[in-house]
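With one protein chain removed, the remaining protein chains of the complex are shown where they sit.
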Amino acid sequence: MKITRTVKKILDNYESDCPGTKANLARMLMHGKLGGTGKMVILPVDQGFEHGPARSFAPNPDAYDPHYHYQLAIDAGLNAYAAPLGMLEAGADTFAGAIPTILKLNSANSLSTNKDQAVTATVHDALRLGCAAIGFTIYPGSEDQYAMMEEIRELAEEAKSVGLAVVMWSYPRGGKLDKAGETALDVCAYAAHMAALLGAHIIKVKPPTNVLWQAEAKAAYEKAGVDTSTLAARIKHVMQATFNGRRIVVFSGGEAKDLEGLFTEIRGLRDGGANGSIIGRNTFQRPREQALDMLEKIIGIYQNKM
Amino acid sequence: MKITRTVKKILDNYESDCPGTKANLARMLMHGKLGGTGKMVILPVDQGFEHGPARSFAPNPDAYDPHYHYQLAIDAGLNAYAAPLGMLEAGADTFAGAIPTILKLNSANSLSTNKDQAVTATVHDALRLGCAAIGFTIYPGSEDQYAMMEEIRELAEEAKSVGLAVVMWSYPRGGKLDKAGETALDVCAYAAHMAALLGAHIIKVKPPTNVLWQAEAKAAYEKAGVDTSTLAARIKHVMQATFNGRRIVVFSGGEAKDLEGLFTEIRGLRDGGANGSIIGRNTFQRPREQALDMLEKIIGIYQNKM
Amino acid sequence: MKITRTVKKILDNYESDCPGTKANLARMLMHGKLGGTGKMVILPVDQGFEHGPARSFAPNPDAYDPHYHYQLAIDAGLNAYAAPLGMLEAGADTFAGAIPTILKLNSANSLSTNKDQAVTATVHDALRLGCAAIGFTIYPGSEDQYAMMEEIRELAEEAKSVGLAVVMWSYPRGGKLDKAGETALDVCAYAAHMAALLGAHIIKVKPPTNVLWQAEAKAAYEKAGVDTSTLAARIKHVMQATFNGRRIVVFSGGEAKDLEGLFTEIRGLRDGGANGSIIGRNTFQRPREQALDMLEKIIGIYQNKM
Amino acid sequence: MKITRTVKKILDNYESDCPGTKANLARMLMHGKLGGTGKMVILPVDQGFEHGPARSFAPNPDAYDPHYHYQLAIDAGLNAYAAPLGMLEAGADTFAGAIPTILKLNSANSLSTNKDQAVTATVHDALRLGCAAIGFTIYPGSEDQYAMMEEIRELAEEAKSVGLAVVMWSYPRGGKLDKAGETALDVCAYAAHMAALLGAHIIKVKPPTNVLWQAEAKAAYEKAGVDTSTLAARIKHVMQATFNGRRIVVFSGGEAKDLEGLFTEIRGLRDGGANGSIIGRNTFQRPREQALDMLEKIIGIYQNKM
Partner (left out) sequence: MKITRTVKKILDNYESDCPGTKANLARMLMHGKLGGTGKMVILPVDQGFEHGPARSFAPNPDAYDPHYHYQLAIDAGLNAYAAPLGMLEAGADTFAGAIPTILKLNSANSLSTNKDQAVTATVHDALRLGCAAIGFTIYPGSEDQYAMMEEIRELAEEAKSVGLAVVMWSYPRGGKLDKAGETALDVCAYAAHMAALLGAHIIKVKPPTNVLWQAEAKAAYEKAGVDTSTLAARIKHVMQATFNGRRIVVFSGGEAKDLEGLFTEIRGLRDGGANGSIIGRNTFQRPREQALDMLEKIIGIYQNKM
C-alpha cells in the first residue's frame, strides 16, 4: 500500500506516536473509497447498547445480525467499522482483514441513572480481535467527567504502547449543562479541544449549533469576532480548536432523516474542513440498497463531486 | 465425543473464541439427554444465597445437601449444574467429571439494601473446581449496573483467556424500573442484547411479558409492527435481539408451580426458538422422583416429543 | 499424630481443599482434650478491639497480658486460640507450636459509626506467625455486607492457596435488621448458610432464638413444619443449613454469666449437633482457676460426660 | 554545559535526589537567557484545558497551533515550557531537545462541578516525550485535597525514581475557603509549605495579597511581627515558608494586563527573592512580537537590569 502525500502529511502530525499506531491510522485513512484523500466515513454500531435493540434495528431487521454491519461497511467502501465487544466478536473471524475495526471500549444505556458509561472491553480485546483502534466516549461537564478522563488516560496509554490508534467520542453532557449547552459551539469546541489534549488521534463530536453558551466564552468569541454564522464557519472553528487542524476530527450525522438535509449538513462539514463523518442510524435503519446509495453520495460529497 | 452438526453450527457462531472455550461450550451442549440437539436444560442452585436456606430447601429437606443437586442433575440427564462457590466445593471431587459445572461468581441476598451483588468467587476458583463456565448476574437499570458490567468485563476477559465459557444472567432491576418494567418485552430484549454485547456465550433471561415499558421503545415496536402477542413471538424477538440467534439464550422457569402451566410455557420457549431452560426451584423443591419426572417431560418438549 | 476416624470423616467433607488446608483443619481438630472427637472449644480474644481494653480485661487484670491467653488456652486443653494481629505477634514466638492459632483478619470497635470492620492483617501475617487458620467477620444485612464478602473472597482464596483454613464469624447486623432479627433463627441459619456458600471451613454464629423474622421465611418454616421449639432443634436446623452437616459450625457463648445457664446452653448446642463452642469473655473475665474449671466442664459436656 | 556556582548551590539543596533528577533541574536552570542565574521564566499553556480554547487562543489565533508555543518559548529564551499531554505530543518530535518541557499530569475544566482535577497523563508519558519534569496541581482546602495529595505522592515517587523533576502548582481552593482566602498570605504560604513537604522540587503559587485569613494564623503573624505590608515582604515570607529558601518557588503572572503593572509586580517578586515567574495568558494572548518584547523585559528584571 502506497501512502498518499495527503495521508503522509496527516500522519506527520502525530509526531510522538510509534510506527505501529501510525500504521493503524494509515490503515483507516487508506481504506475504502475515500482511501488516500484524508477524508473518512466510519460506520458506528453501538446504538443497540445506547438505545436498545428494537429502537435501533426494528426499522431494518436484517441489522439485528452483526454480520450485516461488517458487510455493509465493506460494500459501501467505508474507512472503518466501530462497535462494542460482542458485535465485533461475532464477526471478527469471518471478516478478518476485510475492513479496519474500532473496538468501542465503553457504553451507556437508556436505563441509566447517571451520566457515565461502563468500560466493557479492554485494549487486549482490541488486539485479539485485530482492531486498528480503540474507541472511548467522554462526557465533558458530567459529574463523572474526571473519572472518565482518567479511564481513557489509562486505556490510551496502553493502546499507544501496543500500536493502536485512539478514537475519542467527546459529548458534553450532565452537570451544569442543559440541552442547548450540549451542542453549543463554544462547548463543542471545548469538548473537541479536551479530547485533543487527552491525546486522541481521531476526535468525534456533534456538529455545533450557532449558540454560545458560557458567558465568559461568549464574550471572548464576540471580542475576537469569531464567525459562527454558518455550519462551515463553525466547523472551521472546531478544526482550529483541535490543534489548528493537526488532529483528525469527524462529525456524527445527528438525527436528521431527510436525505437532502443530511447532504446539506455534510457539505457544511466538508466546507469547514472536517475530516469526515461517522454515521450510524442514518445508515443501518434504511434498507441496504438505500443505505449504500446514501453512503455513495456522502462519499461523493467528500470527494468534492457533489 | 463426536460433535453433532447442530452443535458445530452453534460453536461456529463463537468465532472469536479460543478452542478451550469452544470445547467447554461443547461439553455442555453435548452432555445429557439433550446432548447434541443444541438445546439445554441447566440446574441452577443459588436460591440458598438469594432467598435463604429454609425458603429454598425446607420443602424438600434432602436438598440441604450439596450432593443432592449434583446427583439430581446427573440422574436427570441435564446439560450442566450451576451454583455458588461453597456448593460446588462441597461436591466437586465426588462428582468430578460427571457433569459440566458453572461456578456462579456473584450473589445477592434478601437482606440487601441495594440492587447489587457481591462477587464471591473467582475465575481461578472455577479452574480449580473443574468448571466448564463462570456465571455472573447483571442488573441492567440498577444504580450499580455499570460497576457490575465492569466486574464481568474483567472476569469474562480472564475466563476467555483460560478457556472457560461465560454465562450471563441479565435481570433488569432497580433505578427507574418498576415491577412491570423488569419483565417487559422491550426491557428483557434490551437486557439480553446488552449481555450479548458484553461478550456472553450463554445468556439467561426471564420469559418476557406482553408489555412495552419504555415510551420510545414502544413507539419503535409499534412502528415496525413487531409481533408481541404470544410467548413464542416474544421469545423469537429476544433471540433476534441476541445477534439474530448467534448466541445461546436460555430462560428461567419463573415461579410457576402448576406443572401444566410450566410445560405450556416451555413449549412457548421452544416454539420461539429458545435454546433451553434453566430451572431451579421448580426442580429441587419437589420430591426427587417427581422432579426427575418433570425434567424428563421438559426434555421431551425440547426434543419435540411433546 | 494418628487422625481418628471421626476427624477423617469430617476432613473428607472438605473435598476441594488442598492437603495443606486439611492438615491445618486436622491440627485444630486433633488438638487438646477434645482432640479426635470432632468437637472443638476455641478461645477468641478480640474483645479488646471490639469493646475496649478495660471493659474486656479490667475484671481480671492478668488478661491485659497477651501471654495470659495463650497459656490459658494451652492449659485448658482447648483446640485453638484466635486473636487480632498484635495479640498474636506478642506471643507467637514464645508459644510457637504449642497451640493452633487463628489470626483474626478484621475487627470493629465500639466508636464506629457504621456496620463494617477494618481489615487489619493479612494472609501473609498468618503464615509468618505460624497460624493454622484465618478468621474473618461478615455482617450479613449491613449496608457494607457485599464489600465484606468481597474482602473475604480475596482473603479466603489466598488462604486456601497457601494451605490455611478459613474461619468465618457470620453476624447479621445493620441494614433492615433490628435486634430481634439479628439472632432470629431464620436469619441465623441464613447467615450460616451464606458463610458456607462463601467457602468457609469453620463457621461461627450465635445460638439462635425462637424467632422467625422474615415474613417469607416464616411462611416457609411453618409450611414445612420445621421444629424451632428448643435450642437443640434450632441448632439442628442451623447444621442442616450449613450443607447438611458438611461444614464445622461452632457457637459463641453469648453474654450468659451464670454458669448453670451456660452449661445448659452448651448441652443444647451439643444435643443439636454443634461442633463446639467459641467462648471468650466468659473465659478470660474469670480468675484463671475458675476459668479452667469452667472449661473443663464445657469440655466434659462435649465429651458427653455431663 | 558548565553549571554555574549559583545553580550548583541550588542543586545542593536537593540533597536526597538522584543525579538524574538533579540533571533535569540543571537543564531547566541552565537553559535560556536566565540560564545559570538561578532565576527562571516558564511558559505554561494549560489554559485551553482550564478555560477552553476560544477564551485562551481567540485573542491571538496563531496560538491555536501547539507549535506556536514551543517556538515562542524557544525564541524568547525561556527556561522551560509546560503543557498537557496532547499539546506536547503535537510538538515533541519537531522540537526535541530544543527546550526543557514539563508535562502537566492533571487538569481541570470550567464545566467542572467539583474542586478536583483529572489525572490525564503519566510519568511514562513524560519519559517518552523527553520531558525534564512532571507538573501537578493540588487544591489545598478542597474536599478532594487529600486524594490529590495521594495522587502526587504516587506520581512524584515514580518521577523521582526515573530521574525527573517535580513541579507542583499549589492553589488553595474549595472547602471552607472563600475568594479572599484563596490568595491570602497565610493560606498561600501554607499552600507553598505543603507542596514542599510533599516533596516538590519547584513550587508554583500565586502572589499573595496582604490578607491574613485564618484567625489562629493571623494571631501568630501579629504576635511574631511578620512584615506583610509589601509584595516583596510577602514573597520573602513565602520563600521562608518553603524551607527557608531551600526550594525553588515561581509565581504566576495573575490576570494583570497592564504591562507596567505586570513589571511592577515582577520587581516585587524579584525583590522578595522569588526564583522567577510562570506566565501564560499574558504571553500567548498578545501578538508574538509584543510577547517577545514583554518577556525580554521580564527577563531583564530578573537580571536586575530594570
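Order of writing sets the chain letters: A, B, C and D. Residues in each chain are counted from 1.
The definition used in the following text is that a residue touches a chain if its C-beta (ideal position, glycine included) is under 8 Å from a C-beta of that chain, and two chains touch if they have at least 3 such contacts.
The shown structure was predicted, so the numbers you read here are calculated from the model rather than taken from an experiment.
In the whole complex the chain that is left out makes contact with C, D.
From the options C:T37, C:Q117, C:T183 or C:T228, the residue with contact to the chain not on display is C:Q117.
The residue from D:G48, D:P100, D:P172 or D:G253 that touches the chain not shown here is D:P172. Checked against the hidden chain, the listed residues C:L129, C:V211, C:L292 or C:M306 yield one contact partner: C:L129.
Considering D:A217, D:L259, D:L292 or D:M306, the position touching the chain not shown turns out to be D:A217 (whole complex).
Among C:D12, C:D65, C:E154 or C:E296, only C:D65 touches the chain that is left out of the view.
When the missing chain is restored to the complex, the residue among D:W169, D:Y190 or D:Y302 that touches it is D:Y190.
With the whole complex as reference, residues 13-17, 140-141, 143, 145-147, 149-150, 153, 157, 172, 175-177, 186-187, 189-190, 193-194, 196-200, 214, 216-217, 220-221, 223-224, 226, 237, 240-241, 243-244, 246-247 of chain D touch the missing chain. For chain C, the residues touching the chain absent from view are 48-49, 51-55, 58-59, 61, 64-66, 84-94, 107, 109-114, 116-122, 124-125, 128-129.
The definition used in the following text is that only the chains that are shown with their structure count from here on.
Distances between chain centres, each the mean of the C-alpha atoms, put D farthest from chain B. Because chain A and chain B carry the same sequence, their contact can be compared by residue number, and under half of the numbers here are used by both. Annotation: 36 Å between the Cα-based centres of chain A and chain B.
Rounded to whole angstrom, the centroid-to-centroid distance between chain B and chain D, based on C-alpha atoms, equals 58 Å. Taken residue by residue, chain D touches two or more other chains at no position, since every residue touches fewer. Taken as a contact graph, the chains are arranged in an open line, each linked only to its neighbours along the path.
Chain pairs that touch, as defined above: A-B, A-D, B-C.
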